[in-house]
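Here the complex is missing one protein chain, while the rest keep their positions.
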Amino acid sequence: MKLFSAKNITYSINENKLFHNLSFSVNASECLHIKGGNGSGKSTLLRIILGMTSPSKGLVESCNQDLDISYLGHKNAIKNYLTPRENLDLIFNNIELKNAFEWVQKFGLSHVQDELTANLSFGQQKKLALIRVLAKSSELIVLDEPFVGLDHAAADQLNNFLNTKLLQGVGLILTSHINPMIDCKVLELGRNNAEIN
Amino acid sequence: MKLFSAKNITYSINENKLFHNLSFSVNASECLHIKGGNGSGKSTLLRIILGMTSPSKGLVESCNQDLDISYLGHKNAIKNYLTPRENLDLIFNNIELKNAFEWVQKFGLSHVQDELTANLSFGQQKKLALIRVLAKSSELIVLDEPFVGLDHAAADQLNNFLNTKLLQGVGLILTSHINPMIDCKVLELGRNNAEIN
Amino acid sequence: MITAFIHKFSSPKSFVNLTEKIYPFLIIFGVSMLIFGWAWGLFFAPQDAVQGNSYRIIFLHVPSVIFAELIYFFMAVCALMHLVWRVKLAAYLIKSAAPIGAMITFIGLFSGSIWGIPTWGTWWQWDARITSTLILFIMYLGILTLHGSFSNLEKADRLMSILVIIGVINIPIIKKSVDWWSTLHQPASISVSGSSSIDPSMLYPLFISVIGLGFTLIALGILTSRSYIFTREKNKRWVLEHV
Amino acid sequence: MLRLIKAESFKLSKKLKSWLGPLLIMVLVLIAFPLSIDISQYDLDKFYFSIIVVSLLMTAFVATEGMFEEDFEDGSLEQEFLIEKDFYKVVFSKILVYVAFIGIPIAFIGALFSFANGVAIVSFAKILLLLSLSNLLLFNLFAFGNALSINKGAMLGVLTALPLALPVIILLGRAIRSIQFDEGFTAIIALMTGIGLIISAIMPIIISAVLKTHID
Partner (left out) sequence: MLRLIKAESFKLSKKLKSWLGPLLIMVLVLIAFPLSIDISQYDLDKFYFSIIVVSLLMTAFVATEGMFEEDFEDGSLEQEFLIEKDFYKVVFSKILVYVAFIGIPIAFIGALFSFANGVAIVSFAKILLLLSLSNLLLFNLFAFGNALSINKGAMLGVLTALPLALPVIILLGRAIRSIQFDEGFTAIIALMTGIGLIISAIMPIIISAVLKTHID
């Protein structure tokens, strides 16, 4: 089942073409890994897919109007004047909350769940931000460099989770400089032209 | 030549002992890689070494009062309402500035050097922040997860640079979840006790 | 030398031991003096010629405003000790004294305002004393809030001490500067402006109330600071042994 | 919607900064004014209203500063944008919560001070109503200015919103006079309520459009 498709997407910013005529789609149970150097437009492409940025040319069509998407970008979208617990309370409803606190457990954040988030370490904050995506059931998961700052244990857990989700029929798009332990098709954004392998 | 030594460092935060009785030193031309899971206290240890945080017990002695240190933490310390060029102008004197712009070149930031830094991609901002350390001559370089967000090319360049610096007699301390291509002694911070290999 | 001396006699432990025996007596003495002073003032002292019975609020008002300032100066001394000699106990004492100071200042303001209604016909005037008392009250709140807003308590202690010291300069300045306003002085209808003009029959109970309140507050301060010391040092061995 | 309002209230309650700060500023300005001048009680009565009005303006400005900035900077706004189909609800909730928890308390403080300065007790309720309505208008306007200038800082916000706020000030001044002289109060209140309702309904939609442009 196709979740969405992007057709002939071109994006240029101030004359500068970031990418040109990209077409691709993501099906349920499919993973797309967007690669490319710094500034090659990975994050921009994700935002285009999400409808947060409009492409200069081309079209993103989602096959279901109310496609349930979870997204985590470079920004954590957590409030650092709240505790992790309060942050999660803010985001989730009761059912998801149970999931979320399981992840708090798995990520070893239990002992800091009532600290101010501002006092957490870089990786701990990243984990908290990830829980926003991990604890929600959605049809498409979009992650922008999710492995950044995570220790090995957490990276493994994330890989496992994503693999399970893929098996359950969720679609996945991620960017990362290191290859995830997931079977993905790769979209490489280059300086001038991008290729899909 | 010993650059500094840390003796019996213990740090506890609200009853919670992060590490206990750590002793180590770093010589010129020596690299120390601090490892450990998220929240194990790597960043805190770096700040203790730099004198920004006082340890609960123990002593950090720098062997030269005016030890010239470059440091980059999790925070980029760049102004995102300025352009990269203006940021560099702000930090560096004329001699260093030449170095800095060489790095701008090498990192492929030339075409964005007059953009607002806020508009740069995550990795580009990280590169800009790194230049603060790379373009300055100092006796000790302290880096907190410098590879985060960098693409392969940049990571290689950073590795090469650090190796050259080591040969030139600079001391280096870094934390990283991935192993740098540098010959380092490793200090692993664990849940309870840390070991030096 | 001085430092060593100060540290010896200002460890939380010796403070706790020292006050162990004293504070019950202080409470009893203070409270009974206070009751005695107030009873005298309220029931036995004569009516004021001008103000009738409403002047009796003086027995609450004057003692409280006196200690509103004294407590602040005490805190300032402690702050200095904390910053110069790193005396931990001093910070604990500030932290424990501040709420008491805030409370007594509030009582002073409140009683003054109430008194103002029959005597001045208004409950508020922007004059030197009143303004400086109000600002003192705000400063107490500021100090408490500042300390409360940090999870790192040692950091909080240091910052609080700095604020207390800067703040102490403020009180005389405000008194002086507001005094310059010629037209906002207290209206002349107030008969008691200097102690000499107060009749001894009012002065004695007033004096006793002041002493009584003083000791009561000291006892209260000791109580709160002891419990605060126990929470702050709760994992020190001597506390565990003590409790 | 309820979720949004609850979330905003909770966040605000945790940010003493945004919440108590403006109230304190209001109090301290109202204290500072008499200190800055050598006047008799009579004159003070006469002018205290306009001090209250100006303080209200300034405090509303301070209170709404950075209203959307935090959510924009930390990425929460994007997330809301993804989740919530009716984005204007997010804006509406936020403004509502700000007015309820900051605007009305400020109005209350203003009314209290005017009361302390010799206004009759019957007028207290009137003044409270008036100041609250003004704050509803001001908060909406400033929220708009803020959304426009998100991440470009307060300057743009001031430039766009303060001129819009001046009519509110004029209206408010006139309304207060109508209380003093007991004439035409109901008409003005009706007018302000009307404007208030319209603005509260329309502004969030405009603001959400502005914010969408920023997210893009």
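So that you can tell them apart, the chains are marked A, B, C and D in the order they are listed, and the count of residues begins at 1 in each.
Simple rule for what comes next: contacts are C-beta pairs under 8 Å (C-beta built on N, C-alpha and C of every residue); 3 or more make two chains touch, one makes a residue touch a chain.
None of these values were measured; they are calculated from a predicted model.
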Of B:A77, B:A153 or B:V186, which one is in contact with the hidden chain? B:A77
Among D:I5, D:V29 or D:L129, exactly one should touch the missing chain; which is it? D:V29
Considering the whole complex rather than only what is displayed, give the residues of subunit D touching the chain that is not shown. 15-21, 24-25, 28-29, 31-33, 35-38, 43, 46-47, 49-51, 53-54, 57-58, 61-62, 152-159, 162-163, 165-166, 169-170, 172-174, 177
By the contact definition given up top, give the residues of subunit C that touch the hidden chain. 131, 135, 138-139, 141-142, 145-146, 149-150, 155, 158-159, 162-163, 166-167, 170, 173-174, 177-178, 180-181
By the contact definition given up top, give the residues of subunit B that touch the hidden chain. 50, 52-54, 69, 71, 73-82, 86, 89-90, 93, 132
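Just so it is clear, only the chains that are shown with their structure count from here on.
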Could you please state the distance in Å, as a whole number, between where the Cα atoms of subunit C are centred and where those of subunit D are centred? 38
Check: subunit A positions touching at least 2 other chains come out as 74
Which positions in subunit D are in touch with at least two other chains? none
